[in-house]
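The structure appears below as C-alpha cells.
Every protein chain but one is kept in place in this view of the complex.
What follows is subunit A.
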Amino acid sequence: MTSVLLPLCERNPEPMALFSVSQTAFLLAFLSLRTYQSEGLSEPLPWAPESLKVSVNTTCQCLHLQWTVHNLAHHQEFRMVFQIEISRIKTSNVIWVENYTTTVKWNQVLHWSWESKLPLECAKHFIRMRSAVDAAKTPGPRVWSSWSSWEEADVQNSLGQDPLFIFPKDKLVEEGSNVTICYVSKSHQNNISCYLEGVRMQGEQLDPNVSVFNLNHVAFIRETGTNIYCKPGQGDGIKGTVLFVSKVLQEPKDFSCETQDFMTLNCTWDPGSDTGLLKQLSQSYTLFESFSGKKTLCKPKSWCLWQVAPESQDMYNFTLTAENYLRKRSVHLLFNLTHRVHPMAPFNILFKNVSATSATMTWKVHSIGKYYTLLCQVELYGEGKVTQHNVSVKVDGAHLFSGLEPDTEYLAQVRCANGDYFWKWSEWTHQNFTTAEAAPSEAPDVWRNVKTVQGRCVVTLFWKPLSKPQAHGKILFYNIVIEYLDRTSVSEVLSIPAPASGTELPLNQCSSQIRITASNSVGTSPASVLVVSREPGNEEVEEERVKGTEDGFPLSWNPQPRHVTGYLVEWCEQPRDPPCDLQWKNLGPNVTSTVVSSDAFRPGVRYNFRIYGISTERVPYLLARKTGYSQELAPSDNPQVVMTNLTSHSFTLSWKNYSTESQTSFIQGYHVYLKSKAGRCHSGSEKAVLSDDVVCCKYKIDNPEQKTFVVENLQPESFYEFLVTPYTSVGEGPHDAFAKVTTPDEYSPTLIRILLPTVFCILLIMITCYLKSQWMKEKCYPDIPDPYKSSVLSLIKSKENPHLTIMNIKDCVPDSIEVLNKQEGTRKSLTETESTKPTYLYLLPTEKRYSSPGPCICFENFTYNQAASDSASCGHVPVPPKAPPSQLGLLTSPENLLKALEKNYMNSLGEIPAGETSLNYVSQLASPMSGDMSNLPTNPPEPALCSEYKMQMAIPLGLASPPSSGSSSLSSITLLDEGEHYH
C-alpha cells in the first residue's frame, strides 16, 4: 500500500513579523495545551477532526478524505498528527493505519488520499480518524482526540444491473507489478471462471459474490494490453477488463552534449525501450539547464537541440528527465562548452602542384570562433601504406605530400578537432588524386630461349612486365635492338607494343647482342642486355635431385672460379603442358643458393631447374640441372604390364612403356606381388600382407629402369595373381588390379608332341581304309556270299579237283530241321534268346556216312536277319528236352516235314502281314555234331565227305514261292511263331 500526499494548503506569504507573532502565539497555546493535558485527560482534545468526508476515485482506485479542524483561533497554526484507520468489509477488519502529519491553520480543509490495492468496487471500506498535536520535540505520550465516526465508502451500490463486473477497469501498471483483480457477481452464480490471456486463474472468495485474483509480477504482452475476462458457467455474459502493462521506464543512457559551431548544443542519449501503450503515450523527454533555468521538451526520443547563448555561458548543467504516466527518470550532465566541441567535417579539399613525386592538399574548415585553433589530422593511403600528419588550422589547411610514387593513385583524408581541448574528431573528408608519370626506372627483366631452325638461330625473348613502381606509368611498347657481334650484319631495331611479354626473333647470325628497353609516355627505361652465342653451353651437366619444401625449392650451386656478373635460374611452371610457361630468376654474382617458390607449383609435378652463370660478356652458360617435386605423391597408377613366356614354372612380366620421368614422385623401383594358393614364397621374394590381409609374395626391383621381371619357381597348373607397382619414398602404387594367370600342365607339351603324330597316323589309316573299303568289303565280308566267289571255291579249284563243284540245292537232302521252340504265353526279349534255343531235328540220323560225330559244318548267314545276328550264335541250339515228342514224331519223315512246311508256309502267307516278313536263313555245310554251336570244336573241321557245302537258301516267308516239287529240300528250316523271328 502506498499513500499519496497531495498539496494540502496554499502558500501564505505573511511577513516575517507576523510569522514571529504567530510563532509566539503558537508557543503560548502549546504551553497552555500542555498545562491542560497535565491537569487532566478527562476532557476531549478541542481540535478533533470534523466534517470527515470520503469520496472514491475509481480511476486511480483511491479513497479521498477531506476534513476540517475546528476551534482553531484565527491565525492559529498547529503541527498536528492525524491517525487514519481504514477497514475493509467491516469496521473491525482494519487494513490500514497511517499517521498523517501536517500543519493546520484556521479554517483549513485538509485532504488525504489512499490508493487501494484491491479495487474499491470489490468491497466496502470504512474510514475514521483522530488527531493529536505533533509534539515531537516534547517528551511524553501523544494525546489523541477521540475517533471520528466510521465513514463508509461503498461503490458496489452504484455498479448497475449487470450480472457480472470485473475490476479494475483499464488499469495501467508497470511490468513486474502485483495486481489484484476481482469480479462482482450479482446473479449469485458460483461457477464463474476467469482467464488471463486464455489461461484460467485461481482466485479466492472475498464474500459470496466477490472473488479476487492476485497477479504477481505481471509481464508485458502487447501494447494493446492484457485481456482478463470472466464467464459464468451458463449464458453468454462474458465480462472482462484490460490490464495495460507498461515496460519499466529506463534511465536514459549515454547522455552527452556537444557543439559543432558554438551556436547549438546537440544532446543525445539512448532512450532504452519504448513504454508506449494504447493507454499511455511513449515516455517524453525534457531537458532542463539549471544555470539558465531554461527547459525544453524534446520531441525526438533520443536527441535534443539546445540553443547556446552567445558568449555568455560556458558552463552548462543539464538534467534530462524521462517521464511517462507511471514514472520519472533523470540524468545530469555538467560540462564546459569549450570542452565539448565536435567540429564539422572539413570541406573543399583540393590538390595543387601534383607531380610524379609530390602534391599539395588544401582544405577548408568551418570556423568555431576566432579564438580557437583546430588540429587537423591528414592521412594518405597509397601503395598499401598509410602516412599520417597533424596540421594546425585556423581557417584553411594545407599540407605537402612528398616522396610519392609516380603514376600512383592516392587517397587523402582529413579530419579536425578542437586544438585547445580535444573532445572528438570530426568526420573524415576524403579525396583521391593520382601522381604524374615518370620514365621507367628499371630495365625489363629479360630471358631467352635459343634454338636452331634449319641451321638458323631463332631466339625467343621473354620479359616480365615492369611492376608499377618500376614502370612509373603505362608501358606503351618495348624496344629491341639486335647487334650482331661479328659486325657483318646491320643491327636491327624492333618495337613490340605492350602488353606483349615476349617475341621470337630469327637471327641472321647467332652471335649477337640484344638490348631490350621499355617505354612509357614520358621516357625509356634502362636496357637489358643479352648475348646469344652459337656455343650451346655445357649441356652435359648431370641432373641432380632436389627436394621441395613448403617454401619452395632450395637450389644451390658451386661458386664459379671465373668472374660472373650473376646467376639465373630457369624453370617451367607448367612442365606437362607444351607452352611450359618459362620462368626465371636473376641472382647476384655472390649468390650461390636460392629458394625458388611459386604459387603455380603443384604437388606431384616434377619441376626441372637449370642454373646459368652469366659471364661478364653477358653470355649465359649452364652450371647445374636440378629436378624435384614440391611434394612427392604416391603413384596413382601402376604400369601396364605385359606377360610373356608363360610356362608351367615361370612367366615374364614387362612394362617397358612405363615412363619414370612423368610420375608424381621419384620412382625408386618396383614391387612385384604374386598371390598363390600355396602361399609359399621362394628365394628372392618375401611375404607381404596387403591391406586386405591377403598374404602374398613380394619381389623387389631396386632399379627403376629395370622394366622386365621373370617370375619363377611356379607350380604347374596353378592359379596366380600378380601386380607390378612402383615404389617411391612416399609409398607405392595402388594394390587394386591384380592380373590373373594359370600355369599350364607340365606334360602337356610332350603329350602334344606325341599325340599329334599319332592322331595324324590314325586319321591317315582311316582315310585309307575308307578309300579302300570296297576292296576290303569284297575281300573280307561281301554282302551276299557268292559261292562262286568263295575262297573255298578257289581253294577247291586250287586243288584242281574236277569233281568238286557247287552242289545244287535240289541235290541237297535235308538232314535236319531246326525247330525253334517258344513257349506260348511268354514273350522274351532278345537278351533272353539264349534260353530259347532252337531245336535241331536231325532228319537223317541213321545214315551212316553222316553218323555222328561227323565232320559237318553248319553255316548260318545272318545277312537277312539283322535281329538274329545279335544273338551271336550260329543258331544251332540243342533242342530243349521238354519239346513234345509227338511233334517231333510228326516231323521225322520227309513227307511230314514237307507237309508241315507247306502248311506252315501257307499259314504264314495267310497270317503274316506284308512288310513284316522276314527271312530265316540257315545254311549248313556240315554238322559235325548235333547241339549248340558253342559246343563246336575250336579247331576247324577237317574236310570230310559229308562236309560239303550245301547251297544256302533264303526263305522269304511272305514272298518266296514254295518249292515246285516235294523233292525240294532245305538245309534247315526254322519254325517261327507268327510275327516273331527269333533264332
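Some notes on this structure:
We take it that contacts are C-beta pairs under 8 Å (C-beta built on N, C-alpha and C of every residue); 3 or more make two chains touch, one makes a residue touch a chain; residues count from 1.
Here is the rule we go by: contacts and distances are computed from a predicted model.
The complex includes a chain that is not drawn, and of the options "Glutathione S-transferase rho", "T-complex protein 1 subunit theta", "ARVCF delta catenin family member b isoform X10" or "Oncostatin-M" the UniProt name matching it is "Oncostatin-M".
Per the touch definition above, the residue from A:Val109, A:Leu159, A:Met263 or A:Leu278 contacting the chain not shown is A:Leu278. When the omitted chain is restored, the residue from A:Trp96, A:Trp144 or A:Tyr229 that touches it is A:Tyr229. Hidden from this view is one chain, which touches subunit A at 166, 169-170, 195, 197-198, 221-229, 231, 236, 238-242, 276-279.
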